[in-house]
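One protein chain is absent from this view; the other protein chains keep their places.
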Amino acid sequence: MKKLSLAVLAASFAFVSHAFAAEAVGTNRVINEFPDGSISQEEGLENWQKFFEVASHPRCANCHVGADHKPMWSGPSFGDKARVHGMNINAGESRIGAETLLCSTCHVTLKEPDPNANSIAHAAPKVAMAWQLAPVEAEWFGKSSSYICNQLKDPTRNGERTIKEVAIHLDHDLILHWAWEPGGTREPAPHSLQETMDALMKWSAAGTPCPE
Amino acid sequence: MGRVAKIARRTFLIGSAAIAGGVAFGVYAVKKDPDNPLSADLSDGSATFNPWVLVDSEKMTLITPHGDKGQGVMSSQAALIAEELDIEFGQFETSFGKPSPAYWNRAFAEEGVPFMATDHGFTAETMRSIMGGVVKLLGVQGTGGSTSMADSFDKLRTAGATARETLKLAASQKSGVPVGQLKTANGAVQLPDGTELKYTELASLAATIEPVKDVKLRDESQWRLIGKSMERLDIIDKSTGTLPYGIDISVEGMLHATVCVNPKKGGSLNGFDASEAKQMRGVKDVIEITDGVAVVADNTWRAFNAMRTISFDWGNATIPPEQEEHWATLSDSFKEELLDSTWRDDGDAEEAFKEGASFSAEYRSPYVAHAPLEPLNAIVLVTDDQVEVWTGHQLQRQLQVLVAAITGHEQDQVILHNQFMGGSFGHRLEFEHVKQAAEIANKMRGTPIKMTYSREEDFAHDFPRHISMGRGQGMVKDGKVTAIDLSLAAPSVMASQGGRANLPFPGPDSQLAAGAWNNPYNIDTYRMTAYRAPELAPTSSWRAVGAPAAGFFFDSLLDELIHEAGADPMEERIRLMGHDVSRKVLETAAELSNWGSDLGPNRGRGVAFVESFGVPVAEVVEVTNTDSGIKIDKVWCVCDVGTIVDPINFENLVQGGVVFGLGHAINSEITYSDGKADQSNYHMHEAMRMYQCPDIIVKGLENGTKIRGIGEPPVPPAAPALANAIFAATGTRLREMPFNKFIDFV
Partner (left out) sequence: MKLTVNGNTEEVNVEPDMPLLWVLRDELGITGVKYGCGIAQCGACTVHVDGVAVRSCQMRVGDLDGEVTTIEGLGSAEKLHIVQEAWIEHQVAQCGYCQSGQIMQAASFLEFNDDPTDEEIDTAMSANLCRCGTYPRIRTAIKTAAKNIREA
């Protein structure tokens, strides 16, 4: 019988970044550089807090889950109580659901970014890349500010990126942009994408201080 | 109060309706059979022997008038006819037929009489017989109350047998061989010399012969089909995507429509702005209908899409807008002036509780949506001469009446092409969607209009299961349950449903208390009182109607009393049981589930018994209390329907009933805010999915004297059996559905 290769499928879907950006998150985003030491420790922590508000927001954290590979449903549109994603969804080690049910079976892939694609309330969000969970090392859901802070600056857990590269990743990765334009009745992540990138760069310039 | 006085006080649902409608009848009127609807448009050379069998030179057609919403009655009805007619699956076609009083449902009467199903005394049987006459006179055709097999079992076998005997007469005339020497098999009459005369060859001759009336039905030992697993007639089409449901029907020149009715229940439409919608591609018209708006377009999606752009000015709901008010209304309804009936009063409750109860508790059962997977839909074509309707419906004749009232035609001018239904669970007893389609089509005469609800519209106007509140108390003594006293308050679902269908239901509503008053236990004191709360949200019969709520209250209360007494839940139920067939059901459940064996840590086992629609059902549930919540491991369901027509379909329906009962008990409810249902789609009203589905072991017994239906009875015991098992595993007693408000499930 015909056998589709898991590995081939995973390779073709996983972690593809597109270089173009969507309108509603702004098209004139820039990586603002701040000289090392130009931002105080205190201001650095304030900027970390800003980033943490984004990272811990349901639009981001729901898919930054741990090794059980189960995305979450939480946030005001799901009521008071966080629950695991309905339908017994498990994205597997592939983090794209290749072992059982592909994320992209429901979260279908758009040809091009389109903020109107998610206008139907409660429908499966979709973007112009394959829907997937964040890598398991980047577990955020339910984690403390301190934990996520130390994780984000640890190259073994952030995809071997400098903080600037993390900011560039935010700039380029379309699945992340969805957090600010989720559509339907979902509440967007706080701040703006540009502000979030700036917060990261300022936190970096302050020497990546972390809260206790 | 004496037994007869109690019966008189209760009066009857259908009886009251008939009297209210001014029906008078004599013995002759009841004995006379309604005309055979197949005779009306019979072509030359075709023969019909009764309303269920049609034979012509080309083919044999069996009419299966009970609606098929997934329970497989199209096949089962055909099998009953084929059994006596001596034809095989594959040799005939089927049709749902056209609405006719000839298809009156004789089993409807059974549920209307206020006697326990286990009561076969003179009074009970006499009242059933009288009620049967009323239903026949009214020509009440319908599918519901798990009555299809009970209604059809003798009737359709007789239809097959009379057709067979008439065909034999024709064969005798043709061949000159005496009837006594003829045999039948495989759709043909066999002569002694081995010659076969096919039924189709005999049709034109048989058409000239007065059909044989009195035939003797075959003994059980001779059955070829009944009692053996059959390949359902629809199973290949349903497995290849080729079976058309109402939503799949296409009529030449058809336009697509959808509606949006004020989601605030009962509220009116004050105004709307559809200027954007009217400009959208494919939109043909935007029409005001009763309390809402319809968009007519050339494609369903374009109609849905345009509807989203319309802004509405809705009037306020006519029901209490907030859910808490609904519960408060029930809480205030336990009072004498709202007494529906004291449905059971064994022993002396006043005496038993004169020094207070040893135990008391309150229970709640929420509104729950039917939400069959095929959204409600109907195609209607109105012309000056007639109205054609394509949809799947359970009350075909009443549909004609209500459509005719909208279009101004006579009932007989409404032609219903009944369709397979993608589920119902009671939803397709409703008429609002058909009436809406008729309203649109009446304004666009000559154009067939296919109206389809969006899933969101379907949830907004589901007419859910009624809410109910129970208050129970009991006494235990010397390790035994000695008294049980349950009161409940709920709005009458039959009154709500009947009101929309122009079918008044005065008098007590036996469904309020179903599953609570009729369990055949012998308890020293057994009182069951129902109070009829004012109507709240409009509701409708939901699979098993009253028993999922009242049965949950009663069996939970009994389980709590058994624990108070320190008795074993299974042994005490068996000890209290006063009905042999039901006792056997419990004993079989105990045996199959190995009741009493050690389950190990963090596990629990619960049993529940509820009788509904004349079927005693016991369910045993085993659960494990895991770190991530309750896991349902295994369920045993034992029931007795007298005769099982098709074992494989029986097993499927019982498994489905258990899943339906468990799933909704775990996580489903409809609640109201600002008069609107809070739940808009399946993510908020999920019921059971595969990962939560336990192994379900089914055992059907056949000790009962009457044949019963199995569509509904497995549902009611599921919730209490699960609650009882969770209590056994965790010590937490769940007295309100859905359970996931109080405890996590895996």
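Labels A and B are assigned to the chains in the order they are written; within every chain, residues are numbered from 1.
Everything that follows uses one rule, which is that contacts are C-beta pairs under 8 Å (C-beta built on N, C-alpha and C of every residue); 3 or more make two chains touch, one makes a residue touch a chain.
Computed from a predicted model, the values in this text were never measured in an experiment.
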Visible chains that the absent chain touches, using the contact criterion stated earlier: A, B
From B:K174, B:K238, B:H417 or B:K706, residue that would touch the chain that is not displayed: B:K238
Of B:L197, B:L561, B:M688 or B:I710, the residue in touch with the unshown chain: B:M688
Hidden-chain contact residue, picked from the options B:A47, B:I226, B:I247 or B:L557: B:I247
Residue among B:W52, B:F425 or B:Y672 that touches the chain left out of view: B:F425
Residue among A:I31, A:A82 or A:A123 that touches the chain left out of view: A:A123
In chain A, positions touching the absent partner: 1-4, 6, 86-90, 98-102, 104-111, 116-117, 120-124, 126
Where the missing chain touches chain B, by residue: 69-72, 231-232, 234-245, 247-248, 250, 256, 281, 299-302, 304, 371-375, 420-425, 452, 454-456, 648-649, 652-653, 655-660, 663, 681-683, 686-691, 693, 695-696
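One rule holds for everything that comes next: only the chains that are shown with their structure count from here on.
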Cα-centroid distance, chain A relative to chain B, in whole angstrom: 48
Touching residues (chain side chain B, partner chain A) in the complex: 680-681, 683, 686, 689-691
Residue ranges of chain A touching chain B (in the complex, touch as defined): 86-88, 121-122
